[in-house]
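Every protein chain except one is present and positioned as in the full complex.
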Amino acid sequence: MSNEEIRQLAQWLSEARLGGVELQRPGMQLVLKRHLESVAAEESSDLPTNANQVPIRTCGLGQLLLSHPDQPQVLIAEDNHVDKGQIVALLQVGELLLPVHSPQAGHISRVLLQHGATVGYGEAIMQLEVAS
Amino acid sequence: MSEQPVISLLGSSALLFEAPGALALAPQQHLWSLALQVAQWPEIDEAVPGMNNLMLTFRTPPRDLAGLRERLLQAWQQSTPLALEGRIIELPVVYGGEHGPHLQDVVEHTGLDIDTIAHLHSEPLYPVYALGSHPGYCYLGGMDGRLATPRRQVPVLNIGAGAVSIGGVQTGVSASAGPSGWNTIGRTEMAFFDPQQNPPAILRPGDQIRFRIERIIR
Partner (left out) sequence: MIEIISATALATVQDAGRSGSLGYGVGTSGAMDHLALAIGNLLLGNPEGAAAIEIPLFPFEVRFVQDCAFAVTGAAGEATLDGQPLLPFWVLQAREGQVLSVGYPTSGSRVYLCLAGGVDVPPVLGSRSTQLRGEFGGFEGRALQQGDRLAAARPGLSEGPVDFGVISPSQALALHCDGVPAMRVLPAAEYECFVEDSRNAFWADDWKITGQSNRYGYRLEGTPILPSAPMEIRSHGIVPGVIQVPHGGQPIIQMRDAQPSGGYPKFGTVIEADLWRLGQAPVGSKVRFIQCSYPEALDALDDNRRYLEQVARLIDLHRMAPRQGH
């Protein structure tokens, strides 16, 4: 990870008004904290190792939204069918809304987190059951 | 009528400056002069003359409104009337008939007959006080007070281009088809506006219009 990327990450944290983030990559561990009480990144909950169950992960950090602020309905619910690429949730970073897409077609078997939860990079937010 | 100009706000977008006294050409000339000066001020986008008034639109609305009012009053007191040298344009008018649908309303309100109205209307030389209302439309001063007829309670949805009308103590000619709350007494043929020209309006403050009776349809 370059210094520029770390600087940008710090800026994201500030915009998202998050306390901090921990990143683990092969050969690297990065911990960023702001001058607030530190907020530990959530541990991934134990997920079933069933080959048909695929976690849908965030590709950024922010506030998890299960519905768009201008719409009353949730984007997706448990047991709903999803197409590959369909938006299942949103990540709010300040005023920005970033999509979380389903990596494959299938059914949502579990919604793991609540609307409004703070999430980090690569965090599993839903479980997708794919056809075997 | 108050002695001092009245300054009021049009939201946070503009200031309205109304000259005191009766509606007349001298205060209008004074306002043309003020407009030229004020248009240069950094917080002002456009200085738009009306009938013995001036609207100043803000480029950026100033926080110090009191200061702007002061400067405006000072500029008014210190400026001298600007007699703009314009052209005289003659417009032939067909009074009455299908293109003068409200001529009868003017007859009823003023107590004058159609011929008298047409002659009183075409007698003066009308200075162009300002442009407004729609592209190329001229507000004219100098109408004979005897012709004054209030604006209509229910405006007409669509009156054609060239409509010659009376609204209160004013008269004017529409430059394009559109709604109008004035009393239309006749029609003229004239192109008042071309967006590809610079300036796009054919007439400007300081020009004068003379209406010529082409025909009176009783």
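To keep things simple, chains are lettered A and B as they appear, and every chain counts its residues starting from 1.
Simple rule for what comes next: a residue touches a chain if its C-beta (ideal position, glycine included) is under 8 Å from a C-beta of that chain, and two chains touch if they have at least 3 such contacts.
Everything quoted here is computed from the prediction, not taken from an experiment.
Across the complete structure, the visible chains that the omitted chain touches are A, B. The residue from B:G100, B:P127, B:G167 or B:G186 that touches the chain not shown here is B:G167. Considering the whole complex, the residue from B:S33, B:N52 or B:T110 that touches the absent chain is B:N52. Within the entire complex, the positions of chain B that touch the omitted partner chain are 6, 8-14, 16, 18, 23, 45-55, 57, 61, 63, 65, 130-137, 139, 150-151, 153, 167-170, 175-176, 178-179, 181, 193, 195-196, 199-201. Mapped onto chain A, the interface with the missing chain covers residues 5, 8, 11-12, 15, 59-60, 68-72, 85, 87, 90, 92-99, 101.
One rule holds in what follows: only the chains that are shown with their structure count from here on.
Distance between chain centres (mean CA atoms), chain A to chain B: 63 Å.
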